[in-house]
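Have a look at this one before I ask anything.
The other protein chains are all here in position, but one chain of the complex has been omitted.
We call the chains A and B, going by the order they appear; numbering starts again at 1 in every chain.
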Amino acid sequence: MADYREVTLDDIRNLVSDRALSGENILLNMGPQHPSTHGVLRLLLELDGEIVINCIPDIGFLHTGVEKNMESKIYQKAEVMTDRLDYTNTIGNNLAFVLAVEKLLDLDVPPRAEYIRVILTELSRINSHLIWLGTSCLDLAAMSVFLYTFREREIILDIFELVSGQRMMTTYIRPGGLWRDVPSEFVQAVQHFIDIFPKRIEEYDGILRKNKLFLERTRGIGVITAEECVQYSVSGPILRACGKPFDLRRARPYSVYDKFDFDIPTEQNGDIYDRYLVRMEELRQSTRIIEQALKDMPSGPTRSSDHKVVPPPRSEIGTSMEALIHHFKLWTEGFCVPKGSTYQTIETPRGLLGVYMESDGSPKPLRVHYHTPSRTNLQAMPIMTRNRFLADVVGIIGSVDIVLGDADR
Amino acid sequence: MGIVTTKLEDLVNWSRTRSMWPMLFGLACCAIEMMSAQASSYDLSRFGMELMRASPRQSDLMIVAGRVSRKMAPVLRQLYDQMPDPKWVIAMGDCASCGGVFNNYAILQGVDEIVPVDVYVAGCPPRPEGLIHAIISLQEKVKGEKLNRWS
Partner (left out) sequence: MNKHQSRAVEKIQKDFSAGAEEIKDEITLFLSPDTFIPAIKLLRDQYGFDMLILETAVDYWPQLEPRFHLVCRLWSMAENDILGVRVPLKGNFPSLPTLTVLYPAASWFEREVWDMFGIKFEGHPDPRRLIMPYDWEGHPLRKDYPLGYEEPQFTFNFEKVAAHKPHPKE
């Protein structure tokens, strides 16, 4: 089975320096299976002793063909595949797809659904940052933080399971609102979480913030300037740690983010330690947003009443002929989206996620393209690892916070 | 003579099941649930899997967690070949068992196209309890192995 063509030196001749080709510098393959690459990422490192001269990332080991697969499925079925792209922030991916579909359809969403969407998206942001904290500290040998963050994460996954029945791939946000209304224990569960969470953040900070070993491994390492960030389209916490206070939830608010009061954390140096500080502060700001949303949540319907797109309630199917016809059409053919194209961006824990959607009037999309933050941020890796030690590369990959499902699609 | 071989089988199988070391092969979303199973709420250390070895030469269980793409398939086969005998494979999740949600040019329709699999776990992703059930089933399977089957 293993008849594959091996990559020879000729293919990469134009990428590495002459010293590597003559054998003076080592070409090291930090291969797809490695404990610190957070997934299947291959890095080709050119080393002079222990110092990294150049770093060439090689992706594609998790390529799933999602874009082509979505072109042969109707919109409701294509949404199921979106959870699996950035699997640490599943509700955010659903939100991006659904906002693009609603823009093409001109569909209105009831306010209660908008508030619950915001609460779940911020919980998903906290979930993603907890996974980042656990795994990157595991790489830097602070292993107890891993166990603490996954304990917190279990509480969030219990809330997702309460609401939708599934721990991770929920597909809870649907075009027109939500799948169905939240149960009555939801408010209590979220309130319990935001009551205990701020103390837990202080616990993590207490272990890491003034720890001499952590500071040695993260201060001044992996520096990138703000101009280089903009040239390489890097966004998210990396850009904010370089000094530019850019957050899409403030710049072009989507959903109901303009009604909430939160700060945008920024730092000045652009190294690993500053990215750590930015993300810890984002955890606190997300808790603030959830508290405000929980207080102001209105009551009412949670899904739009346009039955050409949203399935009618099952109680009506027995009595109303129209409801039966709508139900039949939605489950056999799907809803038709008018011709047009749109680009919808949201702010994920990693950066800007953009969905370019083009439709030609049929129930299946013509083209869906995801512009993902992990792939764009990975392009800036060679700049961050230049003239650093090999051991620093591990910390830098952790701080960039890539998820390979996002980068390869 | 029969008593000696039976006792020997029991001893060796018991020691194999109680100290299986998994190899770190988390590819996609199922890897997060595998990490959850390793962490504090559903603890895998009580089954002897305290640490996940990164090197294939020091492990005897490969949990394929996640979707295997066509670019990754030769890498997986090479790692499987590098593991010393006796070795077992658990295909965790729908994508490793049968291709899952993705039925297209880029994903292997089941990892049993390239490696022989002992236990399949269904779910997208399977709950950590599902993974623990798979490990216990594998332990039952290993307990039934006979002397003449060992290589």
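Things worth noting here:
Convention: a residue touches a chain if its C-beta (ideal position, glycine included) is under 8 Å from a C-beta of that chain, and two chains touch if they have at least 3 such contacts.
Fair warning: this is a prediction, and the values are worked out from it, not measured in the lab.
Of the chains on view, those touched by the hidden chain across the whole complex are A, B. For the options A:Glu67, A:Asp181, A:Glu291 or A:Glu316, the residue in contact with the chain missing from this view is A:Glu67.
Contact with the undisplayed chain is limited, among A:Phe246, A:Phe262 or A:Tyr276, to A:Phe246.
Per the touch definition above, the residue from A:Val337, A:Leu352 or A:Met384 contacting the chain not shown is A:Leu352. Take subunit B: the residues that touch the chain left off the picture are 70-71, 99, 103-106, 109-110, 112-116. Panel shows subunit A; residues 1, 4-5, 7, 11, 14-15, 59-60, 63, 65, 67-69, 72, 103, 106, 230-233, 244, 246, 251-252, 340-343, 345, 352, 354, 356, 358, 366-367, 369, 371, 375-376, 379, 408-409 of it touch the chain omitted from the view.
In the analysis below, only the chains that are shown with their structure count from here on.
Subunit A and subunit B have CA centres that are 28 Å apart.
Interface residues of subunit A, counted against subunit B in their complex, comprise 1-2, 4, 31-35, 39-40, 60-66, 68-69, 80-81, 84, 87-88, 131, 134-135, 146-147, 150-151, 153-154, 157, 167-169, 404-405, 408. The touching residues of subunit B, counted against subunit A in their complex, run 24-29, 31-33, 35-36, 39-41, 52, 54, 66-67, 69, 71-75, 77-79, 101-107, 114, 124-125, 127.
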